[in-house]
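Sending over a structure as structure tokens; questions will come in a sec.
Only a single protein chain was left out; the remaining protein chains are all shown in position.
By written order: A and B. Residues from 1 in each chain.
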Amino acid sequence: MSSQMAPSPGAAVRFRGVRSRWGALALPGAAALAVFFVVPLAYMLVRSLSDPSPRNYVEVITSSIYLKSYATTLLVAVWTVVVCLVLGYPYAYVMARSSRPISMILGFCVLMPFWMSILVRTYAWTVWLQDNGLINTFLLRLGLIREPMALMGNALGTTVGMAQVLLPFMVLSLVTAMKRIDPALELASRSLGVGPVRTFLRVFLPLSGPGVFAGGLIVFVTALGFYLTPAILGDPTKPLISQLIVERVNTLLDFGGGGALGIILLVLTLVILLIGARFVDLKEIVGLRGES
Amino acid sequence: MTTIGAESAHLSIRSLSKRYKATVALDGVDLDVRRGEFVTLLGASGSGKTTTLQCIAGFVSPSSGSLLLDGVDITTRPAHKRNIGVVFQNYALFPHMTVAENVAYSLRARRAPKEDRKERVAEALRTVRLNGFEDRKPSELSGGQQQRVAIARTIVFRPDVLLMDEPMGALDKSLRESLQLEVMRIHRELGMTVIYVTHDQEEALTMSDRIAIYHSGSILQVGSADDLYERPTSRYVAEFIGESNTFPGTVEPGPGGLALRTDGGQLLALGDAPRMSSGRRAVLVVRPERMSVTARGAEIPEGANHVDGTVRDVVYIGASLKYVIEMAGGETRQVRVPASAVDPVIVRGTSVVMAWQPASGIVFPEPEG
């Protein structure tokens, strides 16, 4: 027992009125969540099994359109993670290790897009990547190319757009992990006569591992379910899972098939997250402080 | 003197217990406090004094036992209806309110008329000598000033009982001393019943009418500073309050009544014949200033207990001198002598005799088994 008057665990609840039913305050929110989130997902599951029958899953798992789409989705997600890591690592390093004004500017540059509309950010990419967009116009004028290059409407466009949209997630995870690395460790290594490159490889890189893992996990999982960016920048003939879901439901009105595909994507997402949660704290990823 | 009738008690705590899942924080505490009395709960951290305070304040509900205020059972009354003020160690001032708003809070909660509020806030701030600070935010005040605001905030609604939980804990020593005087003055002026929690012995001895000594969730003894020092009822209290020398041994018949055969082999006479049978393990406690030190060979007063030793250290403490004396076997004891009565012959390394009258010692039986 501390000498301060902090309420002790188990401090009784018996006084009328005082701190009696705090738990009840969560109920309205929990009810809203149940009605507008859990029930819809459960209904989607039911629909996927009964409209017309569980055979929806057989088709979704065996038909070649879907199998190709799974492969495309995984490939795009992996590439997105790789690009985010390559771009995000040096950025996060500088953000974690430089003086306050610089790290604040870098923080601003990462948080601003983090909250900006994904739709607008993706739309802006079309201005750059179209056949008559900024990049092609520029290269044509310089005479470096004769024909516009196909920068969007393919996996390149999707990956560039998704990497830019998801980069903030990667950077924030990395920075959290890197700020925990005591700079004294690097100084100690240098003072032992180890060069900067080897110090980085032997000390900093391994210690930043949890951040790389957490960032990779969150970017990969988000990329798997991404819809807007592939829909605008991607190849319409090679849709990702999310695009197929929308097509099934919106265009073909196939609620059962779309539902089955949705359930598969959901299960895939949750399984990957659950496995990942054994290695990193998911609460930290969403920004919840350690204790609460 | 040490016990008062429950009828005349302002606040009465009856066999109060508090159990958490695995631990017992309070184990049957009884205490009666008179109106206007200043009672301190003194003990090490974890001894149950703060839990007692939390039960009185109504922040924690006891597992069993009851609390009576003016004879009325308030055990289950919610905190805000108890009219008991609390001053917290970390002040717990409301950071988003000014000093005046903090002090006026209890009046606002009680819906006191607006004109009244202003006057009473000014009066409370005058009492703690902080008038002129009305519009400051707590964060703009020093620690000592914040504590005064906390006191003003509490006395402004004239609580029946004022609880103070280590209110000086976060302050440095000189500030603590001046604030102690301040608290004592306020107590005198307002005549409130104060229950004060601290682990600082000196603070407890200076400020309190009575002190309750806590140990492992129970009160061992309640009494004035003098009572506790001169007439401790347990070895723990004797050793907890002030300095003391202990001589463990076995009770046996001696020349003039019962005596104690120490583990070192000396036979020490015991004062007013304690009710203890021969063969019982016991410990004799003697205060350092009740002992005298003389060079070996000098005359020893008639009937006094005496133990041989060698001076290991001489330490000046204000107006007195402390000898650290090593006995045969290597254990040390302490003797305190007024600086005016020091024998210059005795220096480090001198062979000496420690002596004291049997009536100056107190003997406690050791737990059996």
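In the analysis below, a residue touches a chain if its C-beta (ideal position, glycine included) is under 8 Å from a C-beta of that chain, and two chains touch if they have at least 3 such contacts.
Throughout what follows, contacts and distances are computed from a predicted model.
Of the candidates "Iminophenyl-pyruvate dimer synthase domain-containing protein", "ABC transmembrane type-1 domain-containing protein", "Sulfate transport system permease protein CysW" or "Methionine biosynthesis protein MetW", the chain left out of this view carries the UniProt protein name "ABC transmembrane type-1 domain-containing protein". Contact with the undisplayed chain is limited, among A:81, A:152 or A:265, to A:265. Only one of the listed residues, A:94, A:155, A:194 or A:207, touches the absent chain: A:94. On the side of chain B, the interface with the absent chain consists of residues 57-59, 78-86, 88, 90, 92-96, 105-106, 108-110, 139-140, 153-154, 157, 163, using the contact rule stated above. On the side of chain A, touch with the chain left out of the figure occurs at residues 4-7, 13, 17-19, 21-30, 32-33, 35-37, 39-41, 43-44, 47, 87-88, 90-91, 93-95, 97-99, 105-106, 109-113, 115-121, 123-128, 132-134, 137, 164, 167-168, 183, 186-187, 196, 221-222, 224-228, 231-232, 242, 245-246, 249-250, 255, 258-259, 262, 265-266, 269-270, 273, 282-283, 286-289, 291-292.
Keep in mind that, in the parts below, only the chains that are shown with their structure count from here on.
Work out the mean CA point of chain A and of chain B, and you get 60 Å between them.
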